[in-house]
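Complex shown without one protein chain; remaining protein chains in place.
For clarity, chains are labelled A and B in written order, and residue numbers in each chain start from 1.
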Amino acid sequence: MNILKKIQLPLGLLTLISLAVGAWYVYQAPADFQQGGAVRILYVHVPSAKMALLSYLFLTVASVLYLWKRWEGADIVAEAATAVGAAFTALTLASGAIWGKPMWGTWWAWDARLTSMLVLLIIYKGLMVLRHSLDDPVKGARATAILAIIGGVDLPIIHYSVVWWRTLHQPPSLTAAENSSVHISGPLLPPLLILSGAFILLGLYMVTVKARQIEARRRLDALEAARMHPDE
Amino acid sequence: MKTPPNRRLFFLITLVVVGGALAALIFSSFTDALVYFHTPTEALAKTQDLNGKKVRIGGMVQTGSLVKESGTLKIRFQVTDGKNQTPVRYEGMVPDLFREGQGVVVEGIWHAKQDFIADSILAKHSEDYVPVEMSEQGVAKAKESLLKSLK
Partner (left out) sequence: MSDYTPYVTAVYVLAFVILGGYTLRWHASWKKLQRQLDHLDPEAP
């Protein structure tokens, strides 16, 4: 995991710079014709939601690699991505609720998008508990990887929920298929794009820090286990 | 090494909760439980089935249909999906995004051939973001996106 040590500082600096630039653009952004200043909430909500899903994608890939190649590094990255993904999912749900109260008139609605996002948080939390609910860390890691891959079915459900079912939540404004300025006009767009990029960097930085912490913890546990049972 | 009983319990609870949440979500994907609201056209087609039931009707607040009773919080308006309308009555505060030509979801008991008495009103936002200075374009865009999403 030497690579983590190397990338941490440049990644951290890049993250801080992009967050600062993003914050400046948010500050400069005009009010939306309907939402007024509340549109600024979406500059946190949307990038955070993207990271909640992206972290899970990362987690799924790491889990497959771990089960296939048995690399411990993949398992460490999976554990880190779980913690990071859970943080972004919680922020997505909370910021969405704070936007929903004045805009929709409710904090929460059991529509397909919100419900499937809540299920994602349950999966992340479940994976954290599952890992430590087995005595043998290797068994715990394997069980967690398997459940993570199964839980991946939630990703397409979240992504397409606003298309497959009629929801209170609006459809995506930024889609790869069409020009993004179709739905977001003028100076309202740059802060969203910049903060989306900044959150990706932040997510990678958080995975890096968490992975190094997990690695140190495991090495320490192994050393202590060796000291307790020197003949094993 | 033996697994302490409370750890094993945690293991089982996790599997049940995560598995249950996933299974419930996937199962409801194949029913219409995840459809948040009916359009006026759908509600009219199923008017006898829905009679006396709590339903959500969604669409656009028809432009020019909003009537406020002065001195009260009572309002009347039509919810339209472009084809059919549902007349709605409501008393109370409305969300900030509730306005003519914008999306709305009303909740209440469906009575065939009567005005729909809403217990609650939710505003449905469209996916369009437009600076205030360009409000006119915004209104037109939002309308188009909303009607498209009702199909």
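Please note the rule applied: contacts are C-beta pairs under 8 Å (C-beta built on N, C-alpha and C of every residue); 3 or more make two chains touch, one makes a residue touch a chain.
Keep in mind the model is a prediction, meaning the values are calculated, not measured.
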Out of A:R40, A:R113 or A:R131, the sole contact with the unshown chain comes from A:R40
Residue among A:A90, A:L155 or A:L193 that touches the chain left out of view
A:A90
Going by the touch rule given at the top, which residues of subunit A touch the chain that is not shown?
31, 35-38, 40-41, 44-45, 48, 83-84, 87-88, 90-91, 94-95, 98-99, 101-102, 202, 205-206, 209-210, 212-213, 216-217, 219-220, 223-224
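FYI, only the chains that are shown with their structure count from here on.
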Cα centroid separation, subunit A vs subunit B, in Å, comes to 28
Could you list, by residue number, the parts of subunit A that touch subunit B in their complex?
30-36, 39, 42, 102-106, 109-112, 115-116, 119, 122-123, 126-127, 129-130, 132-136, 147, 150-151, 153-154, 157, 161, 164-168, 170-173, 183-189
Any idea which subunit B residues touch subunit A in the complex?
1-3, 7-8, 10-11, 13-15, 17-18, 21-22, 25-26, 29, 34-37, 39, 58, 94-98, 102, 105, 120-135, 137-139, 141-142, 145, 149-150
